[in-house]
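In this view, the complex is presented without one of its protein chains, the others remaining in place.
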Amino acid sequence: MSRETIAHTVFSSAAWLSAACTLMVFGFMAVLGYPILRDGLLWDMLSGPWSPMHQSYGIRPMIAGTLWIAFFGLMLAAPLSLGCAVLIQVVAPRGFGRLLHNVVHWMTGIPTVVYGFVGIFLLVPLVRQIFGHGSGLCALTAALMLAVLVAPTMILFFVQGLSQVPRSYLTAAAALGATPIQRLIYIMLPNAWRTLSAGLVLAFGRAVGDTMIALMLAGNAVALPHSVLDSARTLPAHIALVIAADFDSPEFRGLFLCGLILYLFTLTASLAVRCTVTSGRQRP
Amino acid sequence: MTPGRTQQYLVIAWAWSCAVILVSAVSAVIGFLLVRGAGALNLELIFGHTAALDAVLLRRPVFGGLFPAIVGTLLLVLLSVAIALPVGLATGIYLAEYAQGRIRSLLGLIFDVLAGIPSIVIGLFGFSLAIFLHQRLSGRIYPCLLISSLSLAFLVLPYLIRSTQAALESLPFKHRITAPALGATRLQNIRHVLLPRAMQNIAGGIVLAIGRCAEDTAVIMLTGAVATAGVPKGVLGHFEALPFFIYYISSQYADPAELSQGYGAAIILLIICLMLFGLNKVAQKVVAARLYTNVAKKRWQKNGP
Partner (left out) sequence: MLCFAAGGWCGALDAFNGETGTIRISGGTAHIPVMKEAAARIMSSHPDIQISIAGGGSGVGIKQVGEGLVDIGNSGRSPSDEEVHKYGLKMFKWAVDGVGVVVNPKNPVQSLTTAQLKDIFAGTLTNWRQVGGSDKGINLYTRDEASGTREVFWKKALAKGDITPTANVVPSNGAMKTAVANDPWGIGFVSVGHIDATVAPVALNGVVPTLDTVRQGTYKVARGLYSNTKGAPTGLVQKFIDYLFSPEGQEIAADKGFIGIK
């Protein structure tokens, strides 16, 4: 066999091996979670409360907790990130904007566990004091820290989106007398909305998948959260806490259901982003 | 209606306040850490009551110090990147150079999915893999350094694939036609022309992967990181790691001394990760410069001036 063929085989096997890894993860989740389906527990697990003492292994409170905290975090982070991106790209592109861009770049390197650690000792007592009741370990605290975590990546994504708007549009608008802010509102935002929404979806995926912040800051109660000041548990935190259970028990199997749900969620997010971005490229 | 001047000023004000909020948030986080933890940064933090030289040469075990956790993190990073690098690089080359059409988009989609998988799911996978191997293959396998490294390799594979692919694809088209026009094979072109020029961006991906391995907690929490294990003596043993130590200490410090250890550990981890980031930029420039001079030098030697 010639060198070329060997090289080709090596490269393609590596690629298919990597692809296999992705599928293997899914496979393990599905196969190990299968007994739930087989034993007819699926509906109960998806809709019931978590109470092993009463033989109820529902993960509905955890699903709700995950979505609440992620949604809240995103609600806090999105306007913040857009504002910063606007500053970097439009308002102060040469001065403070560059500095902010570098700061944001560095921020993406801060480890999650450090955010969680600081959250416990700085944010939790603060939230407890501000609201006067509750332990400070709640969905709000987790959402606040999560917002600080996902904001840098979102900002970078938004900046990239805004910068990819065709220059000709901007020059044309400038020639007609538009100010930078007018160019932003009328040209950049409408043209970049695909990348912006992709950034939102990716950040949401990241927020849903984060373990440490929710584990350390949200309280981990098993009840369905009814307000932002309630203690809540997310699916990743649930997996981390329950990993101890007996291997054949429904509790343990339930973990693979959690894993599957998370996997499918991020799968959908990735697909959505891909579709948005590709359909954007196909436009004339 | 065109936005009047007030509305434009409002937008500008909003942008600035967002920036201020963000910067204050991150300064609060880092500042808090530095203020509370700066006092903890000393040799005792790392080596406990053991002499530094004895600890580093592994002559005596360290108790109450971060040394085992630092070594654990180091080994983890080395092993994971060693596993993920060849596969990731080769996959990136395949995607950029060989794959076409349907296969290319399919693989691209699969790797996007891989990149999105939450770390806890990968940790769960690693844990169940360990149990599976333990029950089917050998009773000696259990969640350990090797399993953790394997799982972390899964985690960082997408970074390496993406950066290799992006680096190769962003090279000017002329690099793909010049050498082949002179008779080089595809492999020779990749090896001698494309890779050296793409190296600086690939190096960026590698550094990102290293950073990710160093900071990840969810994966190692489920696959072998424990509270106390000393310096790992082999890949099939339990190990300590810095991020896990921080998590563990944050919820159960026994006294203020241990808490300040936690702060110290957080600062050390922060410094490591931020340094890697800075290293990224430096490495890119260094790698580019060296490779260019090497390539030019070799050509000069071979073919004369």
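A and B are the chain letters, set down in written order, and residue numbers restart from 1 in every chain.
Operating definition for what follows: contacts are C-beta pairs under 8 Å (C-beta built on N, C-alpha and C of every residue); 3 or more make two chains touch, one makes a residue touch a chain.
Because the structure is a prediction, the values reported are computed rather than measured.
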Missing-chain contacts mapped onto chain A: 49-53, 61, 124-125, 128, 133-137, 219-223, 230-231, 233, 241-242, 244-247, 251
Positions on chain B contacted by the hidden chain, ascending: 59-61, 63, 131, 134, 139, 142-143, 226-230, 233, 237-238, 251-254
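Here is the rule we go by: only the chains that are shown with their structure count from here on.
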Chain A-facing residues of chain B, complex: 2-3, 8, 11-12, 14-19, 21-23, 25-26, 28-30, 32-33, 36, 86-88, 90-91, 93-95, 97-99, 107, 109-125, 127-129, 131-132, 154, 157, 161, 185-187, 211, 214-215, 217-218, 221-222, 243, 246-247, 250-251, 262, 266, 269-270, 273-274, 276-278
Chain A residues touching chain B - in the complex, by the definition given at the top: 3-4, 7-8, 10-12, 14-15, 17-19, 21-25, 28-29, 32, 79-84, 86-87, 90-91, 96, 100, 103-118, 120-122, 148, 151, 155, 179, 181-182, 184-185, 202, 205, 208-212, 215-216, 236, 239-240, 243, 247, 255-256, 259, 262-263, 266-267, 269-271, 273-274
